[in-house]
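One structure below.
The complex appears here minus one protein chain, its other protein chains still in place.
Residue numbering begins at 1 within each chain, and the chains themselves are lettered A and B in the order written.
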Amino acid sequence: MTITNEPGAQVAVPTDLVNVTIDGVEMQVPKGTLVIRAAELIGIEIPRFCDHPLLDPVAACRACLIEVDGMPKPQPACAQMVAEGMNVHTQHSSQVAAEAQAGVMEFLLVNHPLDCPVCDKGGECPLQNQAMSVGRPETRFTEEKRTFPKPINVSAQILLDRERCVSCARCTRFAEQIAGDPMIELLERGAQQQVGTADDEPFDSYFSGNTIQICPVGALTSADYRFRSRPFDLVSVPTTCEHCASGCSLRTDYRRGVVTRRLAWDDPEVNEEWNCDKGRFAFRYQSHGRINAPLVRENGELRVASWPEALATAAGIFEAARGNAGVLVGGRSTVEDAYAYSVMARAVLATDDIDFRVRAMSDEEAGFLAAVVAGSPVTTTYGSLENAPLVLLVDIEPEDESPIVFLRLRKAARGGTRVVTVASHLTTGSEKMNAELVACAPGDEVRALTELSADIRTALAVPGAVIMVGERAAAVPGAFTAVADLAKSTGAALVWVPRRAGERSALDAGALAGLLPGGRPLTDATAREEVARIWGISADRLPQPGRSGRALLENAARGDYAALLIGGVEVDDLRDADLLRAALESETSVVAISTHHNEVTAAADVVFPSGVVTEKSGTFLDWEGRPRPFGQVFHEALTTSDAGVISAIAEVMDATVEGSVTGIRGQIGALGPWRGARTTRTAVAAQPAAAGVRLATWRQLLDLGLMQSDEPHLAATARPTVARMSAATAAANGITEIATLTGPAGAISLPVEITEMVPDVVWVPMNSEGSRIYRDLGLGFGDVVQISAGGRP
Amino acid sequence: MPEMPQVVRGFGVTFNTIFKKVVTEQYPEDSTKYPPKPRFHGRHQLNRWADGLEKCIGCELCAWACPADAIFVEGAENSETERFSPGERYGRVYQINYVRCIFCGLCIEACPTRALTMTNEFELADNNRADLIYEKKDLLAPMLPGMLAPPHPMVPGTTDTDYYAGKITGAVPEQLIEQELLDEEVSEVTS
Partner (left out) sequence: MTLTPVITEHWNDPTLYTLDGYRSHGGYRALATALKSDPDAVIATVKDSGLRGRGGAGFPTGLKWSFVPQNDGKPHYLVVNADESEPGACKDIPIMMANPHALVEGVIITSFAIRANHAFIYIRGEVPNAIRKVAFAVEQARAAGLIGKNILGSGFDLEIVVHSGAGAYICGEETALLDSLEGYRGQPRLKPPFPAVAGLYASPTVINNVETIANIPYIIDRGVDWFRQFGTEKSPGFKVFAVSGHVNRPGIYEAPLGITMRELLEYAGGMRGGVDVKFWLPGGSSVPMLTAEHLDIPMTYEDMAAAGTMLGTGTPMVFDSTVSVVKAVTRWLEFYKHESCGKCTPCREGTYWITGVLEKFEHGHGSQEEVETLTHLCNQIAGRSFCALGDAAATPYPAALKYFRDEFDAATHTPVDETFDPRASYVFAEAAAR
């Protein structure tokens, strides 16, 4: 049973209880409880296939038949609600129930192939387990089994063995009820009943992998994992997903040092039992293209070096750069790693020029994050979304940018929550959340928010209402100010939902200029005192507020820093990639700590390898601010974490930076939450919208992201790259089928999909095949773009 | 009568033994003369179907049954152009570590396709551990007359069920021709 327990909230004691007796055990359960759930509470397991606690009952498989006094026929426990005075007999106390269950078990095996040895589910299969425990030792069925031609692709990733299917409809119900992508459905009838898709419409759902996990037989398998191993030789480790800020609990299964698959782990407070396909299938990047050993530049070329040599070289660079260094952390670090960068910058390099944002960013955003988000306790949670009367989305597309938030919002919307999105158009994701659109061209968010209808404003004032703002708002001057003002004036809860898993972690670890760990202002004497004590230095040695964002990059581009310490940063992810490129080409010494080879490591003077999530332990903070700790999968890994590298460099420099996860957690724990005054945000006025066609864009869930590399099956389920614009905009520019977008860096041509949206706006994916906006156009969200008809996509 | 000296008595034993049947087995010079018993648990063998396709489906049940953790298997999918076994799956990697193997035969019982059986071969000594890990190529049964070395398609018009039912009696020329055609297609695509 899925029990939701809100942190801090009092556990609600149900008042509406009914008395029910199961197998002679008298108990009280809340009214409306299903018999199968009530039985679980006293440890009685009733067999089931179609039943799933998060799906509506269907009572199709009939495996859970039980006897209820006063009812002439056996009843399905998965659909039968308890009633006052009900006396239930399960298979343990009723011959009728036991025989009914055994009969269904026998029937299920009639048309099920005996291919357990080659079936991926063999070894972890509910049907196999039940056949072993209650099935007949010998079959009475001697007729021909129904067969189908071997597996068919319901999508590039999902394969279906129709003959193994027991028609429990878990997958189709998941697709319809949870994901809102009813692209698979049961077809045909009788024994020929099978799961299928419409012609030429594959099951390209972002959540399709969950169907494999909930399939009670081996009917659904993934192209990725098919035949790669058997469940019994896998070692399972609970982990946290590193892809986005949703913070899913995962189970990582590996064999002989190689991850073979990842599954969603049950965390009722966060991801329930689901995750997205990116989190499930994109993990091969962990083993490909890795940096294996430290590298040092000699005569202009990088060469492999010993750790002591590389550490000494880096230490030498940093010794010379004390007080004049910049630190870029990247958005994918754990709290512990970001904390080490934070300490390294302030306590060793004596600089406050540090930032973690590798995307569009602004000073307004930094101010907002420091004042509103950093170090704030977990108050608005997934549970709050589910119970919210209204959720207002500003510059965020949850289905693409935080898929589990999307699932929870969809669940909330099905339960009556009103979802309102401030965007250029209603996406399919918005439609699945039954969202209302506050139409707004990119850049006009401030006006849209100030002109919100009285109706929405009133609803926002109802306790429980939530405003969610995405990282894209950083590209719109005044947007964060407007959002914060709106929250203040209505009393609605305000949450910032970043895209990357490490953004909130880095923010709370203080990896932003002007900010010490836990949201402590660098200018606050008490905060400085607290932090300096933990770091073992005197408070005067902490630097004065430095640069972040564009200022930092500009300074770097001028070559004004003596050294740069750069974590996992992909140059093209920056809106101002040219600035960083200039810095890499300048005389500034660069020390890079990275898992993979990239543009930064290619230009660095010293490169240290660091571990991916399977090779280290750590913590991510999800968008709620909830710590999502994870353990090390591969203890024999030869890499160390970023913190470990930093600590080793500091040691050579005769300084102390804690490098172990436990040590850093201890320091963060000792610091405790910040109770003093927070920084105040400075209001930024909106800028008048520029004339012309404006660009709306965000990263789709499945795109050219580096952590999705080497996943051909996953990539094949990505959405096609199209440009969206309204019919009027297309007509005004003479565009019919193909549009060419032109920016300062170049032009791209994409097929056009006419969409009902704000005029004079064109939407394109930000980082998909044929549409890498920063690199190809040199433009970002809200910028004016030239559009014309024609071109070759 | 004086007692016979001990030494003479000792030679008496030797002398008598000259006329007894020799029990010494001249191993290894004359090993064929003394074969092990027919059901002796010796080195494993991965069998083939009559047309040369491998019986192993890479299910790993042998590895799971092994009490000594001596077997390592990795399955893979037969592709349209490269078929090693009937059906969908074959054993891509198959290793038995004879340093660990205790020759108990549980793996043989576990095998659902009778792919794995044991031979009488017992000369499994070596001077290093690495060479005692037998790979699939070391374990596969030899090609008999009428067999065709995989990869090649199944006998035309048959399914994996026919193989399991023992209906295949040997390779047919079409299999070779088909495989050659497939190889040509592959080389065209890749070139």
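The rule is simple: a residue touches a chain if its C-beta (ideal position, glycine included) is under 8 Å from a C-beta of that chain, and two chains touch if they have at least 3 such contacts.
Because the structure is predicted, anything quoted here is derived from the model rather than measured.
Every visible chain touched by the undisplayed chain in the complete complex is listed here: A. Considering the full assembly, A:167 is the residue among A:130, A:167 or A:376 that touches the omitted chain. Screening A:19, A:147 or A:192 for touch with the missing chain picks out A:192. Only one of the listed residues, A:38, A:63 or A:220, touches the absent chain: A:63.
Although one chain is not drawn, the whole complex shows that of A:144, A:636 or A:654 it is A:144 that touches it.
In the full complex, chain A touches the omitted chain through residues 57-63, 65, 72-74, 79, 99-100, 103-104, 106-108, 110-111, 140-141, 143-144, 146, 166-167, 185-186, 188-193.
Here is the rule we go by: only the chains that are shown with their structure count from here on.
Mean C-alpha positions place chain A and chain B at a centre distance of 49 Å. Across the complex, chain A meets chain B through its residues 117-118, 122-123, 150-151, 226-230, 232-233.
The part of chain B that touches chain A in the complex is made up of residues 57-61, 63-64, 74-77, 87-89, 112-113.
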